[in-house]
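To start, the structure under review is shown below, and the notes come after it.
The full complex has more chains than appear here; those shown keep their coordinates.
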Amino acid sequence: MDSLLSLAAQNLISPIILSFVLGLAAALARSDLTIPEAAAKALSIYLLFSIGFKGGVSVAAHGLDARLLLSLAAGVLLSFVLPFLAFGLLRTMTRLSPIDAAAVAGHYGSISIVTFVAASSVLQGRGVASEGYMVAVAAAMEAPAILSALWLAARFGSHNGPAADSHAGGPDGGLMREILFNGSIVLLVGAFLIGLTTGEQGLADIEDLIVAPFKGLLCLFLLDMGLVAGRGLRASRGVLSAGLVGFGLLMPLCGALFGLGAGLVLGLSSGGIVLMMTLAASASYIAVPAAMRVALPEANPSVYLTLSLGITFPFNLTLGIPIYIALATAAGG
Amino acid sequence: MQTHKAKRVEIIIEAPMERRLTEALVAAGVTGFTVLPVLGGNGRSGLWSREGQVSRAGGMVAVICILREDRLEALLQAAFPLVERHIGVVSVTDCQVLRAERF
C-alpha cells in the first residue's frame, strides 16, 4: 500500500501527467489555449509510428514467440467480451438507453493507445521490461469491441435502430473495412512490421527521431488531450450523472482484473501484464466514436466521449497505472 | 453576361458520413460537388469546435452542390436517408450560373 502511494505520487509528479493537468486546467479556466488540429494529428501519427516501430524492433531482437499468437487471441477475446460486462454495469448503474449503453460499452472493450504509451513510459522509467508485441495486441484489440456493441444495440435497442441503419450503409462491408483499415490500426501494424523487418539497424537509423524526443512530444500530446478533455467536461456538465462517473471509474478496474487474469494465464512478464491490464482498462476515444457515429447515430456522442476522455482516461493516467503496477507486482507477475 | 437558373444545395454533415454522402450523390447522378471544412458550430447537440476534438468523430463538413433544377429532387432523395438519422442540415438556394452545360 505504501509503495502504491509513493508510486502514484511519483507518477503524478512527472512532466507527462502535469502537462495533461495543465491542459485540463487551461480548458476549465476557459483559456483560449489550443493546439492546432493538424499538429495534434501529426503528434498522434508520430506516437503511433514510434511505438509500432519500437515494438517491431523489440520482437525482432527477442525472436518470435508462441505467446505472441496466444496474446493476440487473448486481446481479441477481451475486446469482444468486455463490452458485455460494460453493458451490464451500465444498465445496472445508470439510466442510459440500451443504444447509448451499447455505444459506451463498445468504447470500453476497445483501447486507448495513449494510455498504453503512458504505461509503457512509466515501465521504462522504472526499468521494467515488457513484450514488444504488446503493441500488436493493442492493435488487435481496437476493433472487435465495435462488433459487440453493434450486436448489443441490435439485440436490446429499439426496432428502428441499427436495423434501419443497414439501408443507409450501416454495419455493412463499408463499415467493416473502415474499422479494420482504420488509420491508427494501419499505422501501428505497419510501423510494427517495418520495425520487425529492419530491426536494430533500422532503429539506429531513426532513433534520434523516434526515441530521443519521445517523452517530450508525449507531454505536448497530453497537453492537448487535457485541453480536449477539459473542454468536453465543460460542454457536457449536464450529461454526467453520478452513476456514469461511477461507471467511468469502476469499469477500468474491472477491465484491469480481466487483463491481469489473461496476463497471468499467458505467463507474460511483469511489464507485459501491466500493459495487458492497461489495454483492458482503457477506453477508446478515436476509432470507436467515429464508428459509432456511422453505425449508431442515435447514440449520444457527448455521453461516450465525455466518459471515455473526461473520466476514464485521466483516471488511468493518474491513479490507474500505478494501481495496475502494484497489482501486477502483488500477483507476483 | 448570359446566366442560367440553377440550384445551390448546402449540406452540413458529420465528417464520418462524408464519404457515404458523396457516394450517394454520385450514385444519384450528382457528380459535381465541393467539400468545405467546418471549424465548429452549435445545434441541439451543443457547441463544438474542431480544435476541441480528439478525433474527426464530432467534426463536420459542408458539401456544396450546384445543379440544374430538374436534378434537385434526385439529390434530395439521395441525401435524405443519410441526413435523416445523422446530424445534418440541408438548405437549397436559387442561383444563377455561367456555362449551363457544366451542370
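In order of appearance the chains are A and B, and numbering begins at 1 in each one.
Convention: contacts are C-beta pairs under 8 Å (C-beta built on N, C-alpha and C of every residue); 3 or more make two chains touch, one makes a residue touch a chain.
What you are looking at is a predicted structure, and each value in this text was computed from that prediction instead of being measured.
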| field | Protein chain stoichiometry for the whole structure, using the labels that appear | value | A x3, B x3
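By our rule, only the chains that are shown with their structure count from here on.
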| note | Here the gap between chain A and chain B, centre to centre from mean Cα coordinates and rounded to Å, is 33
| For the chain B and chain A complex, residues of the former touching the latter | 14, 16-17, 20, 45-58, 81-82, 85-87
| Residues of chain A defined as touching chain B within the complex | 34-37, 40, 164-165, 167-169, 174, 225, 227-228, 231-232, 235-236, 285-287, 289-294, 297-298, 300-302, 305, 309
